[in-house]
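A single protein chain has been omitted from the complex, and every remaining protein chain is retained in its original position.
The block that comes next holds chain A.
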Amino acid sequence: MTTRNATPNDPVVRVRGLEKRYGDLAAVDGVSFDIERGETFALLGPNGAGKSTTIEILEGYRTRSGGDVSVLGIDPTRGGLDWKSRLGIVLQSTGETGNATVVEQLRHFAGFYPNPRSVDEVIAAVGLQAKAKTRISKLSGGQRRRVDVALGIIGRPELLFLDEPTTGFDPESRRDFWTLIRQLKAEGTSILLTTHYLDEAAQLSDRAGVIAGGTLIEIGAIDEIGGADARVPVVRWRDASGAPRSVQSEHPAATVAAITAELGGEPRELEVIRPSLEDIYLGLVKAHDAASTGGAAAASATPSTATSQEVRS
C-alpha cells in the first residue's frame, strides 16, 4: 500500500478549485472542500447542479478539467487497486439483472477485499436476513438498494460514498438505514453523502455543502449552515380578527408572552417554528437562482435575508 497518505490528521477528501467542462459547459466550476477523517459530509443541491459529477470524479470514474483532488491522499485519476480496496461506493442507480442471490453476491464481493466484513453481519445490518437466499432480480427496488449499500460496506471501507442511498426506501427502512450509518460512523468510517431528503442529511451529517450551478454556494456545520439569520425562529398565530400573523424573533418566549398580554388570552393556533434544514436549503438555492438569472437587485440579496423574507411572507 502506498503511504504518502500516512498522517491520520490529513483530510480524507481534499478538493481545491475542481472544474469539469463539457465543451463550453462548466458542469463543475471551482468547487473546494475538505472531509475530515471520521466525518459525515453531505453534498446537497438540485439535480444537474454538479453533485454526481463531483462524486464521480472523487470515485475515479471521471477525469477532471482542472483543480486538485486528493482522496485518501491519492489523486483518483491514479488510484490503483489498493486505493479502491479502501473505498466503498454506492452508486446512484443500478439496473443490474442480478441472477446471483444476496448471500452469493456479498460473499463474492467480499473476496475482492483484503479485510472484508462478515457477510452474515452485513446482511443483518441491512435487514435482508429473510432474503439472503433470494436472487437479487427477485427483490423489490428498496431491497435491491439495500444490497447496493451492503456491497458498498462489505470491504470495510475507510471512506464510503453514498449517492442518494435511500431512494425507494419506505420510512421504516430509512430509519434502519440511519441506524446503520451511525454505527459505521461510530466505527470511524468517513462518509460522503448526497441525498434529496434534507431530514436525512440533517440526521446523519456533521457538515454539509450546497452546490448549485456547478459552484459551492454554502458550506458549514449542519446546525450553522445558511447563517444565524436563517435560523431565527418564527412565531405564528391568529390575531383578534382571525387574520394569520407571523414574526421572526430571537426571543420567541418573550414574543409569545407579549402577544398573549396584548390579546388578553391564549393566542389562537400559536406555533413557534425553527426553520428546518430543508427551509434553509431551499432559501439558499432560490437565492442562488435569483442571483444567477436576475439583475443586480436580486444578486445583492444574501441567502439569509432571502430566507427570512420567504419565511415572513
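As a working rule, contacts are C-beta pairs under 8 Å (C-beta built on N, C-alpha and C of every residue); 3 or more make two chains touch, one makes a residue touch a chain; residues count from 1.
As a working rule, contacts and distances are computed from a predicted model.
Trainee: What does the UniProt entry say the missing chain is called, choosing from "Transport permease protein", "Uroporphyrinogen-III decarboxylase", "Nitric oxide reductase NorE protein" or "histidine kinase"?
Mentor: So, among "Transport permease protein", "Uroporphyrinogen-III decarboxylase", "Nitric oxide reductase NorE protein" or "histidine kinase", the name matching the hidden chain's UniProt entry is "Transport permease protein".
Trainee: Which of these, A:D68, A:D82, A:D170 or A:E250, touches the one chain of the complex that we don't see?
Mentor: A:D82
Trainee: Which listed residue, A:T77, A:Q183, A:S276 or A:S292, touches the chain dropped from view?
Mentor: From the options A:T77, A:Q183, A:S276 or A:S292, the contact with the absent chain belongs to A:Q183.
Trainee: Considering the whole complex, which of A:R117, A:R231 or A:H288 touches the chain not shown?
Mentor: Residue touching the absent chain, from the options given: A:R117.
Trainee: Taking the full complex into account, what residues of chain A touch the chain not shown?
Mentor: Contacting residues on chain A, toward the hidden partner: 1, 8, 22-23, 37, 59-63, 81-82, 84-87, 89, 91, 93-97, 99-100, 104, 108-109, 111-115, 117-118, 121, 125, 135, 151, 155-156, 158, 183, 187-189.
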